[in-house]
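Just one protein chain is left out here, and the rest sit where they should.
Right, chain A next:
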């Protein structure tokens, strides 16, 4: 029966996860990418004789080679301007492309008036100097990136000219090779060569494409200099070389400085000044056939992060310095990032990549060195080639799928044809200008249309995912809430579960067969759907069968406790509705604080209501109120650890602490003190429980490991805080990491040990019965009572074993594992976040105590205590969500704390699995803690019997039931315990699930909303990952319970045998 509960949970978990995945499939679609390449005849392949273009194309390569002058040949090409994309003009220059990661536009500005510039202001004076001294050689643009502003997406855009879609954002650190047509491949196909140095993301995107490449690891955000130093070392010698056409140098230091310290920090000043020197050197060393493009791939927020679509993140700078004069004077100051692609293609004399959506930046083109032909003709040619390429792409795309409105596409083709007819009427620079303006408009229109459409949703999967999720939550909640515990046991002893599993298996098999015979084309989603439908049917059948018990149960339950259940329903509804409002999602931290505090205040009121019936001790009431206020104060304290979203503009000005990333000594001291205090408190508690007396492995660990972990964490922070260069020679990076590994190892070992030997009890040797081993420890009198329990079992009075820690045998295991995890979390959250982990742990335990006190107050008998009220579950859910914010997280990409990935992993692990786990642990820690602690909702009242017997003095009914046994009562009714925890798990998951459902629905409803990719979609993704984490942690918590129960049974049996 134990396992049938577990398997039902697994089934439920599968249902939730599969419907979320189904929804995700429909909601987060990717753009179709074509593997077509555009081709052109290069300058050397084009014959001299003036022929019409069709002829030329058909036998371009075989055409006999006349020798003719360059002028003739060029004129010849220019006559074919109406099919410009088939021809390539010769290369105009060699290109040095310097990418300064996260170069925000205002970094490049220079303000002479500013006498006391911030660290990021006025640090690139070279740009201003050249703008003043040689304005004809220099261009500076504001360079607007498309969101998402993560480096890999930007690199894709910078080489293919397309708009990377949202789904790519997640795969930033496992970059995949680019298959779409791009500028690097174009160069390779035309036998031009590229040299690359810098961020190794490039090497992942373009393996084996470079003539020479000098990649450097980019993942370690802490390391500001390795990449930059490496790039600079290789850059200057390469500039001397003659064998490349494109040289890419990707500097990462500025971005890393932003991530690590934020823009407002001396390190940023240092990095920018370094960049200034680099630019100066490059300009100095460039030979006469070179053009320099310096650009940022994205900007950064006030905190130095990026990923979103705010003004600060999307605006970077493009600076062009050319040795060759420009073809046209600068007439724009703002340009889109994708425009660089056709521009580079034109300068390098290759064709524009197939899926490019940018337009040629004609005022940043150098002239084609020729005297007799007017320059505007050379500009017109690539512009028309650009238009042709885009229109061809559109044609291809719209013929392949019907996502574009046919009307719109036709209108665009019409415009294109009109323009084409006009092409030969252009005969002077003036008409060329007009023409250029019109083509620009056309390209912008096409790009806008693509942008709109590339967020296409698959409504089929979306609706099914929504429906299945809702139904499974609904049915399971009815079963968990409606069927009384004793019937539930019978229900699970029947063959129902086996049948359901069997049915699901058959459904999966059917879809496999259908897939095999090509009836359906998507195996996973149809399996999800088929098993989901079958499961819903099974659940519905179960409900119909038991409807009479369910309705009876609900009927008897209704009527009690109106006040609390009403306010909790209000809170739940409020909570769900608020997910549909973007401003409420932005401010969700305050909203959860508000709700949670309200609930704890309501708890006080309702407690007082109960207490009035009997005029009981005031002291108890004070104690209760103290605890509730304690919760509220802890919650309010955790406000200091909130982070701001980029959208919350006012938030940044109000608390400056959040902006600067550097931690002060006092922060460090507070963090360490809180961790130390935490270990002391928990250890004192455990000692009072009598759990720390044995000498077994798990007890020894529980005794010493937390202290060791805290010391190591503190040591790591100290060593980490010292600046890189002032570190003593003896302390190398890997030695610092040893401390971290200590923490990891001891927490993992501790948890494993505790699972293997979950009973932290100590059997006092019988001879030394009167002699208590630790005399200064106050062993509470309750362990005598445990003795009393044994008395009943064994008749003879002489043979009573005295066992320490048996009264709290269940809760201890959870507490110990929780302690390991919390300290680990303290390390991962860093100095500034560590106290919040402690606050989270304390607040959850306080909440447990308060909830349990309330429940003890209300309970009429022990059996009542096995029933966790829905309100407690709701409070537990809100707690988990609140502490997501309370530990300094926000559901936004730029707020993910990547620093956690580098704690103790400097360059050791080849794959990103460990780093990913660390980031997930950091981000979703509260869900892990609350999910794992869920069985404690059932256990805690019994713990309180033992630890604070005064609580019961009042409740006479319970006293009758020999409550002094504490958690042994749970063991005696282990069936009830497992059922109760199972029901609690189901309800908890359902409550979490309904929130996920609400976010899914919100994302669907708002799928054309302005904020969908900024707020609703990230919210949905964070919420569903949180759901997955919760699923795992709840299962883990339940397994631990089963394990403890099993071991306890063995232990008691042994004891009984021994005694008798």
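List of remarks:
As a working rule, a residue touches a chain if its C-beta (ideal position, glycine included) is under 8 Å from a C-beta of that chain, and two chains touch if they have at least 3 such contacts; residues count from 1.
The definition used in the following text is that contacts and distances are computed from a predicted model.
The unshown chain of the complex is recorded in UniProt as "Phosphatidylinositol-glycan biosynthesis class F protein", chosen from "Glutamyl-tRNA(Gln) amidotransferase subunit A, mitochondrial", "Exosome complex component RRP46", "Phosphatidylinositol-glycan biosynthesis class F protein" or "Beta-adaptin-like protein C". Shown as candidates are A:334, A:418, A:493 or A:605; the residue that touches the absent chain is A:605. Contact with the undisplayed chain is limited, among A:121, A:632, A:713 or A:832, to A:632. Interface note for the absent chain: among A:590, A:684 or A:861, the touching residue is A:590. In the full complex, chain A touches the omitted chain through residues 581-584, 586-587, 590-591, 593-594, 597-598, 601, 604-606, 608-609, 612, 618, 621, 629, 632-633, 635-636, 639, 654.
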